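Yeah, one chain of the complex is gone here, protein chain that is, but the others are all in their spots.
Per-chain numbering from 1; labels A, B and C assigned in written order.
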Amino acid sequence: MKIKDIQNQIVEEFDIFDSWMDKYEYLIELGKSVPIISPSNKKDDNIIKGCQSKVWLHADSDNGFVKFYADSDAVITKGIISLLIRAFSNQKPKDIIEAKMDFIDKIGLRQHLSPNRANGLNNMIKKIKFYAIAFSKTD
Amino acid sequence: MKIKDIQNQIVEEFDIFDSWMDKYEYLIELGKSVPIISPSNKKDDNIIKGCQSKVWLHADSDNGFVKFYADSDAVITKGIISLLIRAFSNQKPKDIIEAKMDFIDKIGLRQHLSPNRANGLNNMIKKIKFYAIAFSKTD
Amino acid sequence: MNILKNIESIRNDFPILSTKVNGNQLVYFDNAATSQTPNCVIDSISDYYKTLNSNIHRGVHKLSQLATEKYENSRKKFKEHLNANCTSEIIFTSGTTHSINLVSNGFIEFLNEGDEIIVSQLEHHSNIVPWQMLCEKTGAVMKVIPMNEQGELKVSEFLKLLNNKTKIVFINHVSNALGTINPIETVIEKSHAIGAAVLIDGAQAAPHFEIDVKKLNVDFYVFSAHKLCGPTGVGILYGKKEWLEKLPPYQGGGEMIDEVSFEKTTYAELPNKFEAGTPNIAGVIASGIGLDYINSIGLKNIKEYEDYLLDYATSKLKEIEGVKVYGESKNKTSVISFNIGEIHPYDIGSLIDNLGIAVRTGQHCAQPIMDYFNIPGTIRISFCFYNTIEEIDFLVKALKKAIKMLS
Partner (left out) sequence: MNILKNIESIRNDFPILSTKVNGNQLVYFDNAATSQTPNCVIDSISDYYKTLNSNIHRGVHKLSQLATEKYENSRKKFKEHLNANCTSEIIFTSGTTHSINLVSNGFIEFLNEGDEIIVSQLEHHSNIVPWQMLCEKTGAVMKVIPMNEQGELKVSEFLKLLNNKTKIVFINHVSNALGTINPIETVIEKSHAIGAAVLIDGAQAAPHFEIDVKKLNVDFYVFSAHKLCGPTGVGILYGKKEWLEKLPPYQGGGEMIDEVSFEKTTYAELPNKFEAGTPNIAGVIASGIGLDYINSIGLKNIKEYEDYLLDYATSKLKEIEGVKVYGESKNKTSVISFNIGEIHPYDIGSLIDNLGIAVRTGQHCAQPIMDYFNIPGTIRISFCFYNTIEEIDFLVKALKKAIKMLS
């Protein structure tokens, strides 16, 4: 599926819930299915700055597609990173670089996310784009 | 006359005027009769700090009575110092030291005096008291 | 004033307390970060700009005179509140952080390589980093008073650190992360005995109990108005006159000078020497009004009421399974730091925020404490005299809901 379509799908899924509690419960649930980063890649270099909780993010390239792996010590953060990975993993670098990133707003979650978190969120997105740029050069 | 009586006299004189303009005019007039400091005493050591205009104040002792001499480059300041001199010159150190200083407030002039000026006023009064203290020790 | 009896009317003085979040009444438990602002303080700021806004000290005109009087009157209020010797001992800064930097920067002149300065493990970053910068510039060495499991300073270790190379000791009166009240009387006495100066960071103490700098015999005492029902952007530095006279000026500019020429500049007398440039005039005046407000309630009453909230909340929290409270000194005030099992504090904070409860999560600018306990951070609740037992009960309910969602 294209990034845009996945994002729309996510937005639709969240639209079903009308209380923040249900949204958070779903988010927490989603966090459990993050493709977990391997222990050897769970190193300081892969920590994303600006989050109150620790977030590690790693990527590798598989036949021209970028694959992301992550983990966090906070479950809500894990939920958010799982959404990002769902949208951007298994995509081509070029598509990732060009993708719009506003689906988080549309889910109605950003308003529940603190500026620390929003900062962290921006940094997650930045890191995802950096990986894509790096792979676009090697490929 | 006693310091207190002179002060009351001054307050009464100013009571006659009910506009600030008349008070200032009278003050400016009074400034013209300040016992002028001698050129040799018009030196930096005798400048009073905290005034926007320059004020020089000197004192000597005459048979146990303190005499003050002053000058200023601003005429309103000169008026104010003339009031102080009228109240405190030719008095005994002890009386000066013990004197109350609130007649300036009673004249209704302090409200027309800026804090810079008020600061300067406080410093003038301080200097007058310092002179009195100095002479009380030598006498 | 009996707070419990007047709690309704006290709360009405704080307009922000009627805010709703997701349909719930705001519960503000982040008072250690900043306290809320009563109407009288807000009004004093408006009044200032509507009736007397003017640059101070410099003018011959009436607005300037009135503004200067009010500004200096605020200084008098703090002088009296702290029982300082004279108004020259009260310097207005832009915050606790600025106050500490002013002092630490001045100490550059007093320290030589190898001299020692002493800090505690319980400090806020604002009382660590300026001194680290000082050490870098002077070659002085920083020694750290360790703490125990209860979050209390080890006084015996402190005594071992003190020696004739010690030049200044700087600790907080109350730890913002744990709420511990430190034994500053002992610290001051023992430091003075070997000739060291003492700076007390009172940011978390001044809002909660009375401070008497004369009785304490402290050299420097600093705090922020915004934690004392005042506005943002104002700090107070109390310094003993002898010290402030010795200390070199921090910033150069208008008002802090006596005479300026390109050849030679002489500095103004205290307190102006340390107040370069146009100060936060409206803020300083409003800080005095905030202080008046606090004194109208009375710090004795405040302490008593907040202790009551603290005891109640501590026992209620401990009834929740998995809660671990950090900082269990008998001598503490208004702050509870805790975690719940293995749950990340950030997860709890995010969820209860949606229920309208404002708490702080994270390291609370006190990373060394977190390192000591080897935790990423805590959930911190901190009280002000407008908080209530009902709010604590609601917090407990909210925490239970969050725990359920997270497990």
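FYI, a residue touches a chain if its C-beta (ideal position, glycine included) is under 8 Å from a C-beta of that chain, and two chains touch if they have at least 3 such contacts.
The structure displayed is predicted, hence computed values, not measured ones.
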**Request:** Out of C:Asn2, C:Asn217 or C:Thr232, point to the residue that touches the absent chain in the complete complex.
**Result:** C:Thr232
**Prompt:** Considering the whole complex, which of C:Thr265, C:Ser296 or C:Asn331 touches the chain not shown?
**Reply:** C:Thr265
**Request:** With the full complex in mind, choose from C:Gly288, C:Gly327 or C:Pro368 the residue touching the hidden chain.
**Result:** C:Pro368
**Request:** Would you mind spotting which of C:Ser126, C:Thr166 or C:Thr378 touches the chain that isn't drawn?
**Result:** C:Ser126
**Fill in**
Contacting the left-out chain: of C:Asp30, C:Glu210 or C:Glu304, that is C:Asp30
**Message:** Could you pull out which residues of chain B are in touch with the chain that's been left out?
**Reply:** 20-21, 24-25, 28, 52-54, 73-77, 112-114, 116-117
**Prompt:** Which positions on chain C touch the chain that was left off?
**Reply:** 15-16, 19, 21, 26, 28, 30, 33-34, 36-37, 41-42, 45-46, 49-55, 58-64, 94-98, 100-101, 104, 119, 124-126, 128-133, 142, 144, 224, 226, 231-234, 249-257, 259-262, 265, 276-283, 346, 349-350, 353, 357-362, 365, 367-368, 371
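Operating definition for what follows: only the chains that are shown with their structure count from here on.
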**Asked** How many angstrom between the C-alpha centroids of chain B and chain A?
**Response** 78
**Message:** Rounded to a whole Å, what is the gap between the Cα centroids of chain A and chain C?
**Reply:** 39
**Asked** Taking each residue of chain B in turn, which ones touch at least two of the other chains?
**Response** none
**Residues of chain C engaged with two or more neighbouring chains** = none
